[in-house]
Each structure stands twice: as C-alpha cells, then as structure tokens.
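Only one protein chain is missing; all other protein chains are in place.
Chain lettering (A and B) follows the sequence in which the chains are written, and residue indices restart at 1 in each chain.
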Amino acid sequence: MVTALQLALNGLALGAAYALVALGFVLVLNATGAVNFAQGDLVMAGGYGAAALVALLPVPGLVLLPVVMGAMALLGLVVSALAFFPLMRRPATAVFVSTIAIGLVLQNGALALFGPEPRTAPPAWNSEPLRWGELALSSQALAVVVIAALLVLGQGWLLARTRLGRDLRATAQDREMAAALGIHVNAMIALSFALAAALAGAAGTLLANQFFVTPTAGSALILKAYIAVVIGGWGSLAGAVAGALLVGLFETVVAAAVSYTAASALLYGALLVILLLRPQGLFGEAASRRA
Amino acid sequence: MTLTAEPSSPARGLGGDALWTILILAGLGTYAGSLASPYGLRVLTLAGCQALLVLGYQFVFGHAGALSLAQGAFFGLGAYTTAILATRYRWDFALTYPLSILVPLAVAAIVAIPALRLASHYFALATLGLAQVALLVAVNGGDWTGGALGLTGVPGIAVLGEVVRRGLPLAAVVWGVVALGAWASWRFAHGLTGVAYVVLRSDPIAAAAIGLDERRLRFTAFLLSAAYAGAAGALQAHTIGVVSSETLEFSVMVTCLAMTVIGGSTRIAGALIGALLLTFLPEWLRFLQGYALLAYGAALLAMIIVAPEGIAGILGDRFVRRRRAVELPSSEPVPLRGSKSATLEARSLKKSFGGVVALDGVDLVIEPGEILGLIGPNGSGKTTLANVISGLVPPDGGVLRLGSRGLLRLSAERIARAGVSRGFQTPALPPSLSALELVALARASATGKIGFLASLRGSDAGRRRRRFEAEALDLLGKVGLTAEADRSCGALPTRLAWRVEVARALALDPGLIILDEPAAGLGEHEQSELGAVLRDIASRGIAVLVIEHNMPFLLPTANRIVVLDQGRVIAKGRPGEVVRDSAVIASYLGREKIGA
Partner (left out) sequence: MSEALLAIDGLGVAVRGAATLDGVSLTVGEGEVVALLGANGAGKSTLLKAIMGLLPSRGAIRLGGAEINRLAPARRARSGLGYVPEGRRLFPGMSVRDTLLVGSRASGRRAAEHLAGVLELFPDLRSRLAIPAWQLSGGQQQMLAIGRALMGAPRLLLLDEPSLGLAPMLVDELLARMRGLAAAGVGVLLAEQSVARALGVASRVYALAQGRIVAQGPAAELRRSPVLERAFLGADVALSSPSRISQPESDR
C-alpha cells in the first residue's frame, strides 16, 4: 500500500515534469504551426544550467528555478531567431529540420562543455523525505508535482485571463487576423518560444535531481512529449498535460513492475498504434488529413 | 523535401548533375588508385556506404518531400541482417546481401501503408517511433543481436569463393555499388518521373489533376529509401566487421539528414558531396573530432537557412544543355478525338460542409461538344459543384455519371483518367517547370509511363520522352503557346498561364474539361482568344464546363448557361434568355425587396 502510493507519486512527478515539456511543445506548435524538435534538448539545457549554477550558488533548487527559467527564456528567443524567423515563409517542415539542427548543437555543446558524465541538480528544498505516520514520501517528488502544477496553472492563467495571453491565443489561432487587429504577431511568436523554453528549463531543473542529466537526455524526452501530445490531441494544451501525466504514470508503474525497457517498448508501440489508428489522439479533432 | 517554397527544377538533359558525379567519381578513383593510404581507403569505403545511404534518403526526403526519420533504422536493419545471417548461419554473401535489402524493404512496405496516409508531422513521428523500437529490439535482443555489444566477426564480402580484400578492392566494390545506385537514381530523377515528383511535392492537387497517383509515388519513394539503406548497412557491416546498437542510434539518422541537406537533397552529386564531406572532414580535422556532430548541427542550420538546395544546388546546373522546344524535330499531333466524351449527367447532387449547405439537389447535363457556362452569385456552390464532378470532394448524395460510367466513388486521379479534366482558378502551375515539361508530364502520366520501374526501363526518358514533349508541343500549339513553351511556369504572366492550364487539361485526352474562371485577369483581346480556343476544343467533341463571372466573355462563348443560387439551379437555357430571366436578375442584384 505504501509503495503503491510512493509509486503513484513518482509517476505523477515524472508525468508532471513531462507536462511542462509537452506544454512548451504545444505552445510553439500552436503559435507557429511548426514542430520544435529541440524542446527535449532545451530541457536538458535547463538541467545542465541548474547543475552548473549550483556549483556557484549552493542554494536549493527552488531558488535556482527562476534564474534558470529566466536564462532559458533568453535561450528560447535565440532559438526563435535562429531556427524559426529565417524560415517563416518556408513550409513548416523546414523548421522541423532546423530545430533538429538546434537540438544537435545543444546536445553536443553540452557534451563539449560538461563532458559525458551525468550531473545532478540540487533538490527543490531539502532531501529529507516527508514522514507521516508510516508513510515516507520523497519530498522531491512532491516538490516536482507541486511546482509543476503551479507552473501549469500559472501558464493557464496567463493565457486565459491576461491581455498578453489573449493576444498569444489569437496569434496561435489565426496569425493574419491577429495582425489585422493590431497584434504584433512576431513578438507573440518570440514570446511563445521564450515561454516554451522557460517551461523546459523548469522541467530540466526539476528532473535533474532524481534523474541525472546527460547530454542525450533530451532525445528520449522529445519522444515522450510527442507521445503525450498525440494522446492528448495535437494542439490541445489541456490534452498535452493529461497525456503527459498518463505517460509518466504508465512509465513508472510498468518500469517498476517489469522493466524500464518494457515500459519504453510498450510506450513506443502504443504511439505507433495510436498514430496509425487514431492520429487525432484520444481527445483531439481529426488532424491527420494530408494538407 | 519541401524546404523551399518552390522546389528545385529537375536538371534537364545530360545536365550538370551527371557531369559533377562523373568528375567526383573520377577524382575518387584517382585518389584511391594512387594517393590513398590504407587508412584513407578505409575512410573512403565508409564514405561510400554513407553515400549509398544518402542516395536512398533522397528518394523519400528530397523527391517525395516527406520527412522520414527511419532511414537510420533501415540502415541498421540491413547491417543486422547481414551480421546475423553471416555469423550465426554462415550464409554466403550472395544470400545475405539480397536479404539485407529485402528485410528493410518488407518492413518499410508494412509501415508505409498506414504511415503514408498521415500528415507530415505524424509521419515523421511514426518513423521516429519505428526507429526507437528498432533500437530497443537491438539492445535487448539477447544472443540474436548481441545486445548492447553487438555482433562481431562479420566476414568480408565473398564473391565466387574469393574474399574481397580490404583496401582498394573493397573500396572499389563498395563504390561500384554506389555507382550502380547512382545510375538508378539518375534515371529516376532525370526522366519525367523526376518531374512528376517535383509536381507531387510542390502541389499535390495539381498532381492529382494530371492523373498522378500520389500514394503510389510516395510509397515507391519510401520503399526505395529503405532498400538503399539496407544495401548500405550491409556494406558497412562487411567493412567494419562489427555491428552494434550504435548503428541504430539517432545520431546516424541525423548525420544522414545533415549529409542530405548539406550536399543537396535532389541531386546525385549532392549525395556524394554530402557523404564525402561529412565523413572526411572529421578525419582531416582531427582536433575537431569531438565536435563533429556540433559542427554538423551548425552546418545543417546554416544550410537550411541560406542554401536549402545544398552545395550541389550552389554548384548548380552548369554545363546544362537544356533541350529547347525548337530543337524537337516536329510536333507530334495529339489526336484529340474526344474519345472519352460522353454525356455527363448529374442528378440531385448534395453536399454540406459542417452546417453549411453548398449543394442542395443539383441536376445538370452536359452534352459532348457543348460549352456550358455555370454562373451564380458568391456562395452559390459553383466551385463545390466543379470539385464534386472532378472528384476532389465527395458528395453527400446524388448521382454522377459520365456516359454509362458512375463517377461517384472514384478518386480525383481516376476521374481524371476517366475523362474529366480540371483546370484551376489560379493556375497552380509548378513555378520551376517549363510549360513544355509540365504538359509532357501530363501526357506521360496519361499513358502510365511514370514510376521507378518505368524510369529504369527508360520509358520516361530519351526517345520516348522526346515523343511526349513533341506531343506537348502540339497541344501547346493548339492553345497558341508555341513561342513560350520553354518559359518556366512561374515566369508566365496570367494572360499566358491559362493556356498552359488548358493544354495540361487537354493532355489527358479528356471528354470533359472543367475551367474555373479562366478569363480572370485577362484583357479583352485575351478573352476573345480564350473563347476561340474553347470553341475549337468543343468542335472536337469535347465538352467544356466554364465557371465564370465575366459575362461579356461568357455570354457569346457558351452554348448554354446554368445558374446556381444557394446550391440550387434556378435557371438554365440559352445565354440571352437566362440573362433576362427575372429570377436570375433578382439573385444577382438582390432586388426582391425593392421589387424592381
């Protein structure tokens, strides 16, 4: 019973971190129609950022979080400048390739700077497990869930209730019309990239404590984000979060019950099956017709 | 790969691509024969394997324009097939090599059928998933795959009992295979099949209108890429002697992608340049060893932004002899018999989009050899009707027949072949093709001479291609465009573009041609020329359905007119009568309230 609870919490924590990745992915997708293949590598960059910072500032992860997010937001702007804006008038698949290139640069840049040894980021507050009667729950997992939830809610609030959020949504849904209403769409797009990168950075900081960060950690992540988005419905923010939680839970439970490999295999298998049978995802609208 | 808004033009004639390729191969031969060290030869051999891989990738990524991320997986499949069969079962090269090609081919065939239906993001994702599954299987394959350490002891290539020695002989064999693959690729790309793929990736709707089977073309490209990848993987297995799960890692895929984009995604020389460059550079610049992938990433990014056609694109098609239309001995008359012409009958056609009713029970009859005008205010359903008749949109109900043949469940390209040819509102002409090429392609497609096998046999090249081009010239002559036949479609002003569109529609030897606002943007003189062309077409027994707003043009040209309003036919008859019909006037001017 206790281990089941711990397992569920771990699964939720993993899923919560995935949710941050998937959310950023969908933000950019909606704003630009393009796939940001480097989203996973941005998470990795965030993890390394946190790991590097803690060497200079030995503070809990919670304190590092805003710093990392801020730096990542700037990185997001750079990515949009390099990989998106020069290719704005090209077909969307060109951006797919350019972000693959960015991912490559990020991965190997990390390898060059930090070497192949895994690094960790500091825990969110402390490493003491929370005790409650017989239960001892990992405080890190709890922290991840709480922080991720706050970020997701925060981002949801931003989009739903602020003027900036409205402008972002309008840009995402109809760029030309948004411009005709006076919205500076390029700024909105750049902002979407910055937000996505900031969320990725948060995910990286949170994940890098329990799961060591390596330069190639991003590759697996992008696939998980993809799966989450496909499950939840391509382009749906809420769906991405729901899908991510499902993926995290599934992965954790199966990995504990059988093996990590089995979990991965089943996930990829499920992805292929969903894609081939119901590409619009479990919640999304039909989006698979060839344009 | 649609990396650019306008895809590159296919090289014409014995073009720069072949010349550069021969130059490169000759240069390699010289290097291998006299200058190379044993280590250099080994690198050269490995570069050859990569070149073959990239050549394969060009089919799906460059020509078909689909972002497949499974190329590395097929490469690994080929390598593992060879390794397993050779080390476990000690099968001969003569057996293992073909199987190393067939296994990826089979996997690709199975995956392709559902995957190719997906839009581009999903397709990339599905192929990525496939690659990940392959990697997982390799790492966890136990004794079969050697797990993470892989299989060792893969023998060299044995031909007729003799093992090909490492060094120059092995390099020669590998590059011999590359040359073979390059030859097949060249036939594919430089005949009319290559032109077909240009249209396919720049405008799928125009492709259907020409009668090209989009799915078959994509399927073929995907399978070819897998076959080449398998062949390359097997060769690498023989060269290195070891196959491990590293072969299936994403870095192999990304390197292939980088080589393709940097070298050039549709040119043979591009594949060679990309492979050679990205294999040799890390060797020459040893101090950059660890940074190789970083450099690839940066180079890939730079290339996509600055030179999406790759290095081969920059080198361009120098020394190209473009075959000019005037060099053709004579035009080959296309007897437009209107042999497919029959009465088109539509009854009770219905179509709704969401909650909006576009067609509400439309009855229509078009007789052979008549020019029928279709008019009506905005939103009356004219374009929907044209789309339904030409098969782009399936109706919700009703009957549609051409003669005795039902058209309802046929795809757009089948309907095109059945005799209903469609011209589009803004001519969707591929900008980089010349008028001659486009119409020649339509002719070839009409006679089924497009495809990989056709290109190998040469059915779409050489003498036969010249015949198609001669026929195209005749068709262009019928629409008065002989002088401009060589101009690229992108450079044609609208007042000439309509002619290409009509010629293209005629290329299928149709029974019925549908033209959507052909007079748009034309001056008075052009309009009367258009009218003359249409009358000429009709006199050959071909029916013409013209959707128009331009009354001064339409009224003298059409034999009969049908008026649509809100999805229903509200009048039909001779032009003069229809225009004076009070219901028609009311629908156009909305005078029912004022009570004119």
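For the reader, a short list of remarks on this structure follows.
Throughout what follows, a contact is a pair of C-beta atoms (placed from the backbone, for glycine too) under 8 Å apart; a residue touches a chain by one contact, two chains touch by 3 or more.
It should be emphasised that the depicted structure is a prediction, and the values quoted were computed from it without experimental measurement.
In the complete complex, the hidden chain is touched by one of A:77, A:170 or A:266, namely A:170.
Residue in contact with the omitted chain (choice from B:30, B:152 or B:494): B:494. Residues of chain A that touch the chain left out of view are 163, 166-167, 169-170, 173-174, 176-185. Mapped onto chain B, contacts with the missing chain fall at residues 356, 377-379, 426, 492-495, 497, 517, 520-522, 549-552, 555-556, 579, 584-585, 588-594.
Throughout what follows, only the chains that are shown with their structure count from here on.
Per-chain Cα centroids separate chain A from chain B by 36 Å. Residues 1-5, 65, 67, 114-115, 117-122, 124-126, 128-130, 132-133, 136, 139-140, 204, 250, 254, 257-258, 261, 290-291, 293-294, 296-298, 300-301, 304-305, 308 of chain B are the ones touching chain A in the complex. Residues 35, 82-83, 86-87, 89-94, 96-98, 100-105, 107-109, 111-112, 219, 223, 226, 230, 234, 261, 264-265, 268-269, 271-272, 275-276, 279, 287-291 of chain A are the ones that touch chain B when the two sit in their complex.
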